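Heads up, this is only part of the complex; the chains shown haven't been moved.
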Amino acid sequence: MKPSIWVKRIAFIIVLLAIWQGVYMSGYFPAIQFPPPTKVFQALVEGFADGTLVGALLASFKHLLIGLALAITLGTLIGVLLGKSRQADETAGMYLIAMQSIPSIVWVPLAIMLIGLNETAVIFVVVLGGTFVMALNVRTAIHSVPPEFIKAARTMGAKGLPLFFKVEVPASLPYYMSGIRLAWAFSWRALMAGELLSNGPGLGYSLRFAMDFAQMELVIGIIIIVGVIGSVVDQLVFSKLEKKVMRRWGLLK
Amino acid sequence: MFLQMNEVAKRFADHEVFSGINVSIEKNQFVSILGPSGCGKSTLLSMVAGLEDVTEGTLRLGGEKILHPGTDRGMVFQQPALFPWLTVKDNVTFPLKADHSKREKEQIAANYLKMVHLTRFKDAYPHELSGGMQQRVAIARALAMDPKVLLMDEPFGALDEQTRHILHDELMKIFEETKKTILFVTHSIQEAIKLSDRVIVMGTRPGKIIADFPIDIARPRERDDTKVIEMEKKIMELLEDEIKKVMKEELDYETKHLG
Amino acid sequence: ASGNSNGDKIVIGYFPNINHVAGMVAEEKELYEKTLPDGTEVEYKYFPDGSAFMTALETGEIQGGLVGPGPAMNHYMSGAEINIVAAGSTGGTVIMARNGSGIDSPEQLKNTTFASPRVGCTHDVQFEALMMREYGLKSDRLKGEMKHVTGKPATYSQLFASKRIDVATVPEPWASKIEEEGHGKVLIDTDEVAFGETLPAAVFVTSKELVENDSELVQNMVDAHKEATTFIQDNPEEAKEIAANKIKDITDQELSKSVIDSSWERIDFTYNVKLEDLQSFANASYELEFLKEKPDLKGLVDTTFIEE
């Protein structure tokens, strides 16, 4: 990337911060409601220094990793089932779409009442957040294996399980990677929802806590952390992985 | 006869593609199939490959009935259908059974890649090659399992004219070197005449064989050879009627559907 | 989904709130460890609100603890198998008006906005019942004249400062804190709020299953709770210090000595609980349409353990 782009980007941030500070200094909003950037920065430094934010981050990552791993596993199994079995797809496929269109936050009350106000409930919500989108993508991945690959492989004597594992699985990898990226995005959203309504620990809980105790600077600080983590993980991990696969598979120049 | 089609017919749920196909092909013959779009050329080839069921009649290869795909028949499609996750070399060795040792596989891949002049690209990935190069890899892959018959469905249809000429020459060399039997589907009359020992012309509605010419012209065949030109004219006339039939139906169909 | 009746771990829940000092003292002085059989591990959990507490109790994550009577009653009405076995404290709810709002009597609350921690929570019912019965004013939920918003008491200072609300029904210590910070002033004091002096502001709740199947354990818990309450009555200054420290620990909020002192004035620490007080509170809740059916709290309160 050209250095000039980074200059522009950083300039943009600086201008934003200046406007923010300006609004603060204008006194239009009461200070208790509208903290200046400096106080937000200070709140973040303190949070990291005394370890509360570090602990919250670690807890959130734990929930996310466990939940996402489960969601990917479950989603893959369901997706393969629906992708390979027309019977299963016709029977349950429609409901999968319905499940996916339920915002994950809606699961939180159910999870809390069934499982209790603990980390398992948060993980449960994360799993629900990621599983359906994963399953839908795996199903699509299997359906979109180019039929000429399967035909070609069959003329070379491949069939049954070897055909599945040696051709269909690798051929569907690009869609599978998109599935993983979407599963991450939705699990990440579900994680925040679950934690926000949970009893901690976790980044979402810290946010809730800051809100309950009117620590506006911490609220903004945590939103910034969430945005940075979300975009960094998305861009540096999942998007990159997806693009790499797409490029190798010749689907992207 | 080596490859024998006996009263072969194909029906899909609602319509009959062709019926009463009787063809006998000798070993080491290069046979082209010409015909208007939709007459069932690809379907017939797929049936020989074992990818499609035979509705009626029998197909035999070396006396044995064709029921499933098998490594005795290699197929090359219009799209190279190379596996993008494998290198050129691994694509070529894909059809080889596990009982080949790693060294044997390397040897076979090297052998066929040399034949298509792509030795240097053995570690490249398909997306790094041009369309013509990819099609050469697909041919090498089909050859690697040493099939008795090579089935080719418009293998050069997606390439530009110049590349096509180059691949014609390569295919001729391979044909002479390996002594394969080749069944070759194409839209191009010139291509069929340039390459084949024999041209089968199919008609449509319903699909059937309407002509079967031996091409007794010495190779290499020049475009300006009078025999070539004569043959071209003969086939062109035969096909024109068929094509007009299709065009008319299409226009009618489209008019009906667009009301 | 069941109480940890004969395991060796007990979890007690309470809120970091001045009405729950008994919980804090018990934790600090390790009173449960003393009354429970030797080797029992005691853990504490702090909750953001009463509904969360009740859910935790129902799912067996905690075995008992202090909660507001509102959530306890609501859940009981919905079929939760729970018992109130003691009170935690009474009083502590104050109605406050924004400084500079010009409001100095409840009659002026028409067309104003009031805040409570949750819709239908103890403090909300206390306020709304008073307004409906004494002044004929209702919230917009009942198509009335007062706009209702919810928010955590800790944010009321901010809501007053930004003129978002005019009135709030505030539990201690936040009432005293708001007073001290100067954003709001007392409009109706604890004793004039509906059920202000009689209604427990916190009750000790446990599951019915434990009461029936492991009454010994329940007795031990209640004994510890009683001891804590007695301690508060006997050593108010030390109890205040414990409360201030615990609240700082859990919530990161610093409460000044004067805030604590002022809160303390409005709270009565007692473990005695009467069904009638709760029933009349529940009736008010029904009148305010928080409950769909006429409440019958028979069977909710079990006073046998405090009488021991």
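Per-chain residue numbering starts at 1, and chain names A, B and C are given in the order in which the chains are listed.
The rule is short, and it goes like this: contacts are C-beta pairs under 8 Å (C-beta built on N, C-alpha and C of every residue); 3 or more make two chains touch, one makes a residue touch a chain.
The structure presented is a predicted model; accordingly, all values stated were derived computationally and were not measured.
Enquirer: If each chain type is represented by one copy, what are the copy counts across the full complex here?
Expert: Expressed as a formula in the displayed labels, the copy numbers read A x2, B x2, C x1.
FYI, only the chains that are shown with their structure count from here on.
Enquirer: Based on mean C-alpha positions, I'd like to know which chain lies farthest from chain C.
Expert: Centroid comparison gives B as the farthest chain from chain C.
Enquirer: In whole angstrom, what separates the CA-based centres of chain A and chain B?
Expert: 48
Enquirer: Express in whole angstrom the distance between the two chain centres, defined as the mean CA positions of chain B and chain C.
Expert: From the centre of chain B to the centre of chain C is 84 Å.
Enquirer: With centres defined as the mean C-alpha position, give me the chain A-chain C separation in Å.
Expert: Here chain A and chain C have centroids separated by 38 Å.
Enquirer: Would you please write down the residue numbers of chain A that are in contact with two or more other chains?
Expert: none
Enquirer: Which stretch or stretches of chain C touch chain A in the complex?
Expert: 45-48, 52, 55-56, 58-61, 152, 154-155, 157-158, 161-162, 251-253
Enquirer: In the complex of these two chains, what residues of chain A are touching chain C?
Expert: Listed in rising order, the residues of chain A that touch chain C are 29-30, 32-33, 112-118, 199, 208-209, 211-214, 216.
Enquirer: Along chain B, where are the residues that touch chain A in the complex?
Expert: Residues of chain B touching chain A: 46, 49-51, 69-71, 73-75, 77, 79, 81, 83-85, 94-95, 97, 125-127, 141-142, 145, 151.
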